[in-house]
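To start, I am sharing the structure in question, which I have written as structure tokens.
Complex shown without one protein chain; remaining protein chains in place.
Order of writing sets the chain letters: A and B. Residues in each chain are counted from 1.
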Amino acid sequence: MPRRTTELLRGGALIVVATAVVLFGFGANNYQLQAGTTLAMAVVLCLAWNIVGGYMGYPSFGTAAFFGLGAYAGGIAQTYGLPMGLAWAAAALVGAVFAIVLGAILLRLRGHYFAIGTIAVVEVMREIANNWDALTGGAIGLSLPILAGSPRFAGIFFYLAMWALALLALLLTVAVARSKFGFGLRCIRQNEDAASMVGVDVFKFKVAAFVTSGIVIALAGAIYASMVGFIEPKDAFNILLSIEVPVMVMLGAAGTVLGPVIGAIVYVVLRELVWVNFINFHSAILGVIIVAVIYFIPKGLLREFSLTRWRKWTAPPAPAGQG
Amino acid sequence: MIAQYVANGLLIGSLYACLAVGFSLIYGVLNIINVLHGTFVVLGAYVTIYCAQLLGISPLISALVGCAVMFVFGYLVQRLLINEVVAAPVFISFTLIFGLDLLVNNAMIQGFTATPRSLLVDYGSISLFGLSLSVARLGAMALALVLTGALYWLLRHSQMGRAIIAVRMDRHAAALLGIRVPRVYAITFGIGALMAAAAGGALALVYPITPLLSGVFLGKSFVICVLGGLGIVPGALVGGLALGMLESFGTIVFGSQWSTTVGFVLMLLVLVLRPTGLAGRKGYE
Partner (left out) sequence: MGEPILLIDGLTRRFGGVVAVSSVTLSVKKGEIVGLIGPNGAGKTTLVNLITGFVPKTAGRVVFEGADITQLASHQIARRGVARTFQIVQPFSEMTVLENVMAGALFAGQRSSIKNAVDRARYYLEFVGLDRFAQFPAADLSLANRKRLELAKSLAMEPRLLFLDEVNAGLNSGELKHALELIHKIAETGVTIVMIEHLLRFVVSVVHRLVVLHHGAMLSDGAPADVLQDPAVIKAYLGTKFAQRHKAELESQRLKYQEQVQQSS
């Protein structure tokens, strides 16, 4: 199929899906709205993580750090009187600055050490939020001003806001995937030294990826905070989030455009269906899902069941003699 | 006075050394981050407490039973589950073991409930150099140091210990020499679990233990290993004592609620500035 046609089809599909999402929002009941918003948030976080963890291959467990930072930055800004939109912009800015600083420090580490470093950051951030009472309200938490209007209005508003962010994240991912930047990230993932020798400014690319990812995650945190109206350190900086997001992306297929989306959808649906009936075993079930994904679907659903893989299986083998 | 803080630091530091050495061993030899470590500590402590309190066995024997049980558990977990991902990138192995940890921890909370349990014994205190030291804590410290020392001896002087060190240095070369690497991995993991249980038993003498503490123990082990550096036992000792001192003095300077954070911040600093740890490259045992 000619390239132009696939592009048009993809664009068309996106418009159809977007319209369906919006219509659903207006027709849904409160529970469905909330579930839809949760799903949107998962999609956002997965797409954002995918840039650093999927394309670039750096195992970041720092998602919770940016999420909590965005939540608190947005929340604190709002308690000081800033209108919500500006508070969200402030959260994005804070996320960007934090990503630059953190990136400059942590991105020199590789593999295990990078992973541990990102976890440590989450823990430290949570403790700071817990103990810096004057700024964050401490362990008691922070209450945000509530959006004016009916609960239904608020529900639809945040639903649309989160899905708008999801669309932004998707378009960003597509742009990265097709650009020189994305190509460079993939080179970095496979062989950092070779990438450098071929002319890639590895450090700059790494920080740029970290910042892109960080801004989106921080925005998600800010929207989340405004939506729930109350945040506390152990929920905003929850290490479980830092684990769930990579697992969702891995489930879908890391390093692709749609993988994170599919992974998020499958995981959230599973969670809603199975979990609610087994509240006490909720972390055990997450554990089982993790083990199952790693043993049985390590490359992700998109790759294990892709059309190209099927074609590869059924195609004749590559020529043996390479003279 | 200062001396009391130093003594406290040393007492808790020895426990910390024992806590971290199993984690360090597994990281050094298998090159994976054993996220189950904290849970192993709690599990080991619980087996010890169960034996001592419900079966009426003496605390020391109970601790040994705990160690033995955890060794077998660790061996099986590695052989059956973790061996598949031993060579995988850190992201995969870390997440998998995290998943297993969620499972086991949740099961523990359901089975044992989150009520803290302990083996608190009151043997009173003794006075040494003008300091008041609880005998139970001294006992725990002694137990921790003896076991850590035993591990060091094992690694240097026994055949299995030397095989483990060989695998740590170069797993391919070790395989070529006829060492059965998967078996060494499983035994090492078992020993790591054993040391966790030992630490659990020692800690139970001094603190109440609950499954909710597994994360704390794991976090401290991370910090200790990074602080202490690459040698398995010397690293754990240096790191453990350093953290013990840090927490002891940190309470005065920062207040007790900041002590965990200070540990993590210091860890980040060491990671970035001096990744070989405070002790530097200190050999393979």
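Observations on the model:
Following the convention adopted for this analysis, a contact is a pair of C-beta atoms (placed from the backbone, for glycine too) under 8 Å apart; a residue touches a chain by one contact, two chains touch by 3 or more.
Given the structure is predicted, the values throughout are model-derived calculations rather than measurements.
In terms of the touch definition stated at the top, the absent chain reaches A within the entire complex. Only one of A:5, A:190 or A:277 touches the absent chain when the whole complex is considered: A:190. Set against the missing chain, the residues A:35, A:105 or A:202 yield one that touches it, A:202. Chain A residues in contact with the hidden partner, per the touch definition given at the top, are 178-180, 183-184, 186-187, 189-191, 193-202, 318, 322.
Just so it is clear, only the chains that are shown with their structure count from here on.
Centroid to centroid, with C-alpha atoms defining each point, chain A and chain B lie 33 Å apart.
Those residues of chain A whose C-beta lies close enough to touch chain B in the complex are 53, 59, 61, 105-106, 108-109, 111-113, 115-117, 119-121, 123-124, 127-128, 130-131, 239, 243, 246-247, 250, 280-284, 286-291, 294-295, 298.
By the touch rule above, chain B contacts chain A in their complex via residues 27, 31, 33, 81, 84-85, 89-92, 94-96, 98-107, 110, 215, 219, 222, 226, 257-258, 260-261, 264-265, 267-268, 271-272, 275.
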